[in-house]
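One structure is given below, encoded as structure tokens.
For this view, one protein chain was removed and the others were kept in their places.
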Amino acid sequence: MTPVLQTRNLSKRFGGFFASKDVSLSIEPGARHALIGPNGAGKTTLINLLTGFLEPSAGEVFLKGEDVTRLAQHQRVKRGLVRTFQINRLFAEMTVLESVTLSVCERLGLGWSWWRPVGDHTAAIDEAAELLATLRLLDVAHEQTRSLAYGRQRMIEIALALAARPQVLLLDEPAAGVPTDESRELFETIAQLPRDVTIVLIEHDMDLVFRFAERISVLVGGALLTEDVPEVIAKDRRVREVYLGEALDG
Amino acid sequence: MTPAKLDLSPLRRAAAWRPAEYAFWLLPVAAFFLFPKSLALLSQIAITALFCLSLDLILGYAGIVSLGHAAFFGLGAYAAGLMAKYGWGDPLLGLAGAAVMAAAAGFLTSFLVLRGTDLTRLMVTLGVSMMLYEAANKLTDFTGGVDGLQGVDIQPVLGMFSFDLYGKTAYWYSVAILFVMFWLARRLVHSPFGLSLRGIRQNVGRMPAIGAPVNARLVAAYTIGAAYAGIAGALLTQTTQFVSLDVMAFSRSAELLLILVLGGTGSLYGALIGTMVFMAAHHFLSDINPQYWQFWLGAALVLIVLFARDGIMGLLRKLSTRARTSS
Amino acid sequence: MKLTKTLTAAVFALGAALSAQAAEPLKIGLVLPMTGPFAAYGKQIEHGVKLYLERNGDTVAGRKVELIVKDDAPGTAGDVSKRLAQELVVKDNVDILAGFCLTPSAFAVAPLATEAKKPMIIMNAATSAITTKSNYIVRTSMTLPQITAPIATWAAKNGIKKVFTVVADYGPGHDAEGQFKKTFLAAGGEITGEVRVPVRNPDFAPYLQKVKDTKPDAVFIFVPAGEAGIGFMKGFQERGLAQAGIKVIATGDLLDEEVLDAIGDPALGVISSFHYSEAHKSPENLAYVAAYTKAYPKDRPNFMSAGGYDGMHLIAEVLKKTGGDASGDKFIEAAKGMKWTSPRGPVSIDPATRDIVQTVYIRKVTKVGGKLQNVEFDQVNEFKDPGKQ
Partner (left out) sequence: MTIIFDGLAAGMLLFLISVGLSVTLGLMNFVNLAHGAFAMLGGYTCALLLSRLGVPFLLAVPAAAATAALAGVILERTLYRRLYAATHLDQVLFSIGLIFMAISTAHYFFGATQQPIVLPEFLKGQINLPGLDVGIYRLFLIGVGLVLAAGLQWMVSHTNFGAQLRAAVDNPRAARGLGINVDRVFTLTFALGSGLAGLGGALGIEMLGLDPGFPVKYIVYFLIVVAVGGSGNIKGSLLAALMLGVFDVAGKYYLPQVGAFVIYAVMVVMLIVRPQGLFGRSAAK
């Protein structure tokens, strides 16, 4: 099976410092894949490189076999590679329904349509509403995004990405800052996503990672330390050292 | 599985005309009968309102600050003026020519304002407009330089209504064009394209992550804004039958920014109401006190910023919410 | 000019006789920049107009004069001036449009004067072509070629062979440059260099250096009155151009009484040609200056207030002649050929062009009683605008 997402020797240098170093990663379709590593290991940098938010200093990114290294962010989104952000990037003054409709419209290629009002694009609105229903956000559909509690805003962060109908969804610490009970609910939602969506996840909470992920890659100092199924990773001495070491430092 | 629970009408009908809007557009008709002798001022209010609308499209919706928007206004003004001078005096043709000219310039310069902070954008737009100003000043043979472009001979509107001393034709013509352009802008901001511009303004970092080509959208918005400004400039030329170099001056750009912020950015009516209030205040203050009226205008601005930060539209919104909650 | 005086007296008597019938107030709309960069100009013209009414009474041919001042700041925006003029005509029903400080405002309003058939008195704007833009325009200030040509002639006659020209880069500057070159070259002079400087120009150093490097006999300068002139003169002194044997010749705008003090001593010795000087020696001017200083102790009378004063004088005299009738055609007919003795000296309105004909003086900046003054020492009588010949 061709990997849906693959990198070859991906590197990013800031001056003399390697934020990503020779990362070669391969992710199968339908995978539930977690990226872990201590702070500053280059997890977010990797996602930035994959999605085109950063340009790599060397190496390539392949999406479904196609070289997308030189493509702009939005072009990768069009090809099914979608991400969320560690710190919410939302449309504060739009209602929740508007925000999601915006994302749906972009996917449907309506972004240039300027004559008919948004309200007349019923298919887009219906789809947005449906998505909100799935994510149990219907009750706040007409609220302004900024008026919502943080946990729900975090859901919208994901909703915006899902509205783009990702084939590969990169989640950057989706539960960061969310209270425990809400984060469980959030992960349930993620877990229920259909199998044709490949999920790559960055998460600090090891409980959640081990419950959810089927494969785990460990990053240290920008480089890939190891990659395997959770059971093996859990026993890996080097991984424990990395985490232990960090714990000692902290 | 359409969720039956959710009432979608707030979004479905977001673009519907509200009663207050109908009432608003009766104002220009009422003004015609109430102030039949001030039509010259009223026409210029309509023109400035259109100009302000053009800035609102790029600042209020796409979030690009500009201190050089008069460049496009001026290009439109000169385009229409030169066309009329060399025999193409039909007003609507002039508007089209001005729009094309300004849009072309907007398109070319839009690439300069894609990057950078607000301050950088302010200065780049300012620089571009100052260069155009200097160019117009230098090309005396073509533009008339500081003396202004004369011999602007405008034919009757639609071949029927010629521009008269009382400014009736000029008034109806300006208001009609303003209305049509406003109506188009209103469609535009309520469309998915408009929604995407709001998205860019509210969170430019998210837009590419939902698949929107941000730069292309900004280029488009800037070009449209420039075209609007060009049309406003052309209207000024046609209703005054003269182009002065001042149409490109820095003060015009700065004043426009002021008007827009006063009215409230990001709402089309803010641009219109801001213009009405500013121009009326300017007019009355300078009539009462021709030498020192600026002091009162300045004081008013300071008070507005201190006590009504979202502009007039913000104030109106606050008032209407208060009225609703109390009743 | 005895003839003028008798004529004026006769007209005066006639006007007085007729004045009884017209009782409606005479509304004059003054379109002037009262704020912004040209506020000083507007103020001076308004002073001139008001001073005339103060000295001669505010009733003209039986009609009480009512002034309506409109601020067309910045003064260069034709659209604003036109709108205000339109309002004056349509809303305020003025009989006469007056003022017009800068060329674009005059150009923009000209078609309106034609359409409304209202007399339009230009009290300052100096581009030659203005009076050709409407048959209802009369000018009481000056034209640029008119005040430029005499200095060129004078220079050529007085041992100045090589001149470098420095003018502000806008319409009037181009006019001044063109006229100076034309007259000076025709008189056998040589232009060693010319440069046009931006209107808003904080530093003249590079231009002055260029002048110094080409070593002309004199530099001809035209910049709008105000900080540009100050900057030029101060730089001229600092750079020691005078010691290098270079003279400054200019039109009088540079040495306008209002800015003369701000330039200070560097202005001493500069030769200019102009139509009005506070130091003009005539009984009319002495009385005028005394009255001006009394009414506006903070300011000094200059050519702009003279333009306003004479503009109002013209209006008053014409109305006396027409018996209070200010309608466009009658007014203009009566204004043509009008002659009077202004504070600046004898003036008249050219019947052919409706432009002013006046004596242009050659003056030198000298200290008179501790005050810098343009002292006249030569003159060209009854000089018509060469721009229209």
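Going by the order they are written in, the chains are A, B and C; count residues from 1 in each one.
Here is the rule we use: a contact is a pair of C-beta atoms (placed from the backbone, for glycine too) under 8 Å apart; a residue touches a chain by one contact, two chains touch by 3 or more.
None of these values were measured; they are calculated from a predicted model.
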| item | value |
| --- | --- |
| Which displayed chains the hidden chain touches across the whole complex | B, C |
| Chain not shown: contacting residue from C:162, C:239 or C:364 | C:239 |
| Option from C:52, C:107 or C:207 whose C-beta touches the chain left out | C:207 |
| For subunit B, the residues touching the chain missing from this view | 65, 112, 115-120, 122-124, 126-128, 130-131, 134, 138, 250-251, 254, 257-258, 261-262, 265, 291-295, 297-302, 304-306, 309 |
| Sites on subunit C contacted by the missing partner chain, in the whole complex | 35-37, 39-40, 43, 169, 195-198, 200-203, 205-207, 209-210, 226-227, 230-231, 234-235, 237-240, 258-259, 261-265, 298-299 |
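The definition used in the following text is that only the chains that are shown with their structure count from here on.
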| item | value |
| --- | --- |
| Touch-based graph of the chains, sorted into line, ring, star, complete or other | line |
| Closest chain to global C-alpha mean, per-chain Cα centroids | B |
| Centre distance in Å when subunit A and subunit C are each reduced to the mean of their C-alpha atoms | 74 |
| Centroid distance [mean C-alpha coordinates] between subunit B and subunit A, Å | 41 |
| Multi-chain contact residues (two or more partners), subunit A | none |
| Touching two or more other chains - residue numbers and ranges from subunit B | none |
| Footprint of subunit C on subunit B - complex, ascending | 37-41, 43-44, 134, 137-138, 140, 144-148, 150, 165-167, 236, 240-247, 249, 251, 286-287, 290-294 |
| Interface residues, subunit A side, partner subunit B - complex | 51-53, 72-74, 77-78, 82-85, 89-95, 97-98, 101-103, 105-107, 110-122, 124-126, 129-130, 132-133, 138, 141-142, 160-161, 163-164 |
| Residues of subunit B that touch subunit A when the two form their complex | 1-3, 5-6, 8, 10-16, 187-188, 190-196, 198-199, 202-203, 205-214, 217, 220 |
